[in-house]
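Removed from the display is one protein chain of the complex; every other protein chain stays in position.
Then we have chain A:
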Amino acid sequence: MSDDATLEAFRLADSFLPVGTYSVSYGLEQFVADDRVTDATDLEALLETYLRRQVGPAELVALRRAHAAAREGDIDAICAADRRLAAVTLAAEFRESAQQSGDRLLSLQRDLREDDLLERYADAVAAGDASGNYAVVLGVAAGLAGIGARRACLLCCHGFVTGLLGAAQRLLSLGHTDAQRILDDLRSVMAAAVDDSAGRSIEDMTPFAPLVDVLAADHERAERRLFAS
């Protein structure tokens, strides 16, 4: 990987990236409100479920397809993966969060990079031909920057986990060392989620975490909340 690609990967993986990570908890807020997550151990177990049941079998599958399609300049395949990911994401809050973050990343990338494919993709999102999910935008950005597919998947996992750890620090009394320990412990799970996504076509996205969906449905209607999801 070139220095440019490596630095681009660091930039995209950084929690400093302004894509609104601070506003999403993907249901974690409700798990804390429900006393289902009360400490670092509970949090790590829930994050493992997210990685194994949602990120690996759905988001990373779409990311990989978008990454490959961006390398080939195939805008239709990017849009198809994007629509497919939205169609298998049943929790309304998760679709909204993924599309908001995706929108921010897409406009950021368009401000920084001159690329015809990014413009065409943005047009497709604006026209409703694509959903603009974060994982798909990230796949396109990584593909265009020359970041390898597996690295892009790991980057997505890392970003997802650090984002939720940040949310957890505001929801729980979770110390910095505990947060780093969870991030460290979850390395093998992230690799497993990436492996799981490798053999799947976009027809085979099977996210499955029904209790997360039920709690996300409660969160949609929660009266007091810090996070959009």
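Heads up, the rule we're going with is that a contact is a pair of C-beta atoms (placed from the backbone, for glycine too) under 8 Å apart; a residue touches a chain by one contact, two chains touch by 3 or more; residues count from 1.
In this section, contacts and distances are computed from a predicted model.
**Q** When you check the chain that is not on display against UniProt, which of "ChsH2 C-terminal OB-fold domain-containing protein", "Thiolase", "Urease accessory protein UreD" or "glycine dehydrogenase (aminomethyl-transferring)" does it turn out to be?
**A** Going by its UniProt entry, the chain not pictured is "Urease accessory protein UreD".
**Q** Have a look at A:V88, A:L108, A:L172 or A:A228 and name the one touching the chain we're not showing.
**A** Looking across A:V88, A:L108, A:L172 or A:A228, the contact with the absent chain belongs to A:V88.
**Q** Could you tell which one of A:A9, A:V24 or A:L46 touches the chain left off the display?
**A** If we include the chain that is not displayed, A:L46 is the one touching it.
**Q** What chain A residues would touch the chain not displayed?
**A** 27, 31, 36-37, 42, 45-46, 48-50, 52-53, 57, 83-84, 86-93, 95, 205-218, 220-221
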